[in-house]
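As you look at this complex, bear in mind that one protein chain is not there, while each of the others sits in place.
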Amino acid sequence: MFIQIIDILGTIAFAISGVLVALDKRMDAFGVLIIAFVTAVGGGTLRDVMIGIEPVSWMRDMTYVYVIIGSAFFAVLLRQKINYLRTSLFLFDTIGLGLYTVVGIETGLVAGLKPIICIALGTMTACFGGVIRDILCNEIPVIFRRKEIYATACILGGLSYFLLLKVMGDSNFVFILSGLIVIITRLLAVRFNLGLPSLYKKEE
Amino acid sequence: MFIQIIDILGTIAFAISGVLVALDKRMDAFGVLIIAFVTAVGGGTLRDVMIGIEPVSWMRDMTYVYVIIGSAFFAVLLRQKINYLRTSLFLFDTIGLGLYTVVGIETGLVAGLKPIICIALGTMTACFGGVIRDILCNEIPVIFRRKEIYATACILGGLSYFLLLKVMGDSNFVFILSGLIVIITRLLAVRFNLGLPSLYKKEE
Partner (left out) sequence: MFIQIIDILGTIAFAISGVLVALDKRMDAFGVLIIAFVTAVGGGTLRDVMIGIEPVSWMRDMTYVYVIIGSAFFAVLLRQKINYLRTSLFLFDTIGLGLYTVVGIETGLVAGLKPIICIALGTMTACFGGVIRDILCNEIPVIFRRKEIYATACILGGLSYFLLLKVMGDSNFVFILSGLIVIITRLLAVRFNLGLPSLYKKEE
């Protein structure tokens, strides 16, 4: 129950982040809805298709569809005021990031895949909705450009998951703790402005 | 038989629309062929992959492959004169839109999916070939930008499908009528220059 509420909050945050990008690109109402949808379910869809879980998740559980349509509608209506909500949005997005990572990892485990693949699936679930959003908006995906800690937090959380699994055995704590590690890493990185080391001599 | 002829006309129209965009981008012969292919079968492929119908449709029925290669060849040969055909092309494209929508909906129904998901699949089948075409051509997909009634016609046709299904029961009329609703909506919208309401205060 608790998990499901967090899941829905994450979906809302991702959907709204999609709406904001689409509005920046001056898309029409249909475009805004699709970008909201793709941002929220794109990562999980890619994961499901690659593993072979079909029909993909959002086709089987209608909650996502309703939540996304609702969020998009709400975000468009309040678009003038949504800037005041940016801090809450950032929090939702970070919570979604942590949760989606662990959901992706566990989906991989259920399919019998190796840990390193599961970590990749977790990161994909959390980050690739945003990647597809950026491709549809004709941008180089933001997570490939900024040296920000974003996908890195997912990878770190994924490593922790398997470490904790070894130490504690299969338990809900593993889920919660490794999700928290993603969230805390991300929060600390933004708070203290930490980033990946630059690969280039002189940044423009 | 009648349906199949319409299906092929739709495929031809979508393939040719791909060729025209690719030529505008000054692609080479291989690029033109791929863009024609992707525009014609991209939406259905995405649908099949997400539902889990694999190998995807165009790998099982060779008609599509031959029709697309033929159309691309023809369109490239007659590229100087194809502008005279733009009205017929628009008609084919609109007919294809209606037909692909209903085909997508029925594919979803056969897979046991809920009506709202089926409508999404119908819209995807009809519109996402063009979306993938635009991504490969490095453009923001045209259906997300113009306020034109295009995907909206598919959604309307999809809603009608399930309404008619309730009223009339399972019959070929449902197929034909809801396809016609897509087509007529699209024709009327273009004729009277109707569009989605703008989300922005002042359009540039």
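Letters A and B name the chains as they come in the text, with residue numbers starting at 1 for each one.
Just so we're on the same page, a residue touches a chain if its C-beta (ideal position, glycine included) is under 8 Å from a C-beta of that chain, and two chains touch if they have at least 3 such contacts.
Note that the coordinates shown come from a computational prediction; the quantities given were computed from them, not determined experimentally.
> Using the document's definition of touch, tell me which of B:Leu23, B:Val67, B:Leu91 or B:Ile116 contacts the absent chain.
Considering all chains, including the one not shown, the answer is B:Leu23.
> Residues on chain B that touch the omitted chain in the whole complex?
So the residues of chain B touching the unseen chain are 22-23, 25-32, 34-35, 45, 49, 52, 54-56, 59, 62, 65, 76, 79, 135-138.
> Considering the whole complex, not just the chains shown, which residues of chain A touch the missing one?
Residues in contact with the chain left out: 49-52, 111, 113-114, 116-117, 120, 131, 135, 138-141, 143-147, 151-152, 195-200, 204.
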